[in-house]
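Only one protein chain is missing; all other protein chains are in place.
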Amino acid sequence: MAMRNSAAIIFFVIVAIFIILGLLSIHPFGDTSDINTSMDDHIIQNTQKETGADNGVTAVVFDYRGFDTLGEATVLFTAVAGVILVFRRLNK
Amino acid sequence: MAENILIDIIHIIIPILIVASSFVAVYLKDLIAAAIAVAAMSLLLSLEFFILQAPDVAIAEAGVGACLTTAILVIAIRATKRMEDEA
Amino acid sequence: MIYQIPFIAVALLVLIGLYAVVFKRNLIKIVIGITLIESGVNLFLITLGFREGSIAPIYHGTEEATRSLPVPQALTLTSIVIGVAVLALMLSFIVYIYRHYNTLDVRKIVGGDEE
Partner (left out) sequence: MSGMSKIVKTISATILPFITIYGLYIIAHGHLTPGGGFQGGAIVASGFAMIVVAFGSIWTMEKIKEKHLSIIESLGAIGFIGLAFFGLLFGAKMFFANFLVKQDVIPFFNQIGQGLSNINTAGLLPLMNLAVGLKVIAGLFAIVLVMAYATSKIKEGTAK
């Protein structure tokens, strides 16, 4: 009991230290001048020319990164199948 | 200029409310009240997404987080125990 | 401009959720903690893609302006739907566990060192 609690406290403190260290070295809020945004700038400038869509986010979701959406659809299908499988005996 | 100050105040207030409602969701012993606190956190989070210029994500978070998550949580709590038994 | 307040909110959300996952004993409270961690990660992605004085990446005509980054928004959109699907699966398993063991306490379920 006591050992498990102390192990949990040590784990929590270590993760908290890592999160705070990461927070200290992050870029200022709203200023993206020191990170590489070339892909996003290409998408922002060429969305209307290449895909014909006005909404940049939809163009990224369904055109530039369609494989991500395919994986998401697979995860949703698996989750629905799992829920129906868990409650299979009750739904007769 | 007055508009900028108003936006700054909103930018400061909404994250504080998000953290406060998430703290309430962990603190409360009544699980249905905790589910309602999670729904309030989701709604404030969608407002924050809208302020951060992401209206797509705001619509998705408002529909999914504030409605469907609460429905599923309340359904699951109804099938089990309502109060969180400490100790 | 606003002194990193959204990043601090992200850190606090993740830490509160982690506290609920590590120290709480009720299974539904643990699931609520996982939901809080996921909300914190979503807020972190959106906050990374925000530019000062930008507008949303949705075009009306062809005017030029600074836009916020569209790729993190698209990935966050995917993440939200995956989140609700995984939450439903976890809650289904919790209802099943409650019917089998008749308790929601983690340490009683694993046959812990309490008694």
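Each chain carries a letter (A, B and C) given by its place in the written order, and its residues are counted from 1.
What we mean here is this: a residue touches a chain if its C-beta (ideal position, glycine included) is under 8 Å from a C-beta of that chain, and two chains touch if they have at least 3 such contacts.
On a predicted model such as this, the values are computed, not experimentally measured, just so you know.
Looking at the complete complex, one finds that the omitted chain is in touch with A, B, C. Although one chain is not drawn, its touching partners on chain C can still be listed: residues 56, 58-62, 77, 80-81, 84-85, 88, 91-92, 95, 99.
In the full complex, chain B contacts the hidden chain through residues 55-56, 58-60, 63-64, 67-68, 71-72, 75-76, 78-79. On the side of chain A, touch with the chain left out of the figure occurs at residues 48, 50-55, 57-59, 61-63, 66-67, 69-70, 73, 76-77, 79-80, 83-84, 87, 89-91.
We adopt the following convention: only the chains that are shown with their structure count from here on.
In whole angstrom, the spacing between the mean C-alpha positions of chain A and chain B is 18. Taking the mean of the C-alpha atoms as each chain's centre, chain A and chain C sit 9 Å apart.
With centres taken as mean Cα positions, chain C sits 11 Å from chain B. For chain A, the set of residues touching two or more other chains reads 55, 57. Within chain C, contacts with two or more other chains are made by residues 1-2, 5-6, 8, 19, 47, 49-50, 58, 73, 77, 81, 88, 92, 95. The touching residues of chain C, when paired with chain B in their complex, are 1-2, 5-6, 8-9, 12-13, 16-17, 19-20, 24-26, 28-29, 31-33, 35-36, 39, 42-43, 46-47, 49-50, 54-56, 58, 68, 73, 76-77, 80-81, 83-84, 87-88, 91-92, 94-95, 98, 104-105. Those residues of chain A whose C-beta lies close enough to touch chain C in the complex are 1, 4, 8, 11-12, 15-16, 19-20, 23, 26, 28-32, 37, 39-40, 43-44, 47-48, 54-57, 59-61, 65, 68-69, 72, 75-76, 78-80, 82-83, 86-87.
Residue ranges on chain C touching chain A, taken from their complex, read 1-8, 11, 14-15, 18-19, 22-23, 47, 49-53, 57-60, 62, 67, 69-71, 73-75, 77-78, 81-82, 85-86, 88-89, 92-93, 95-96, 113-114.
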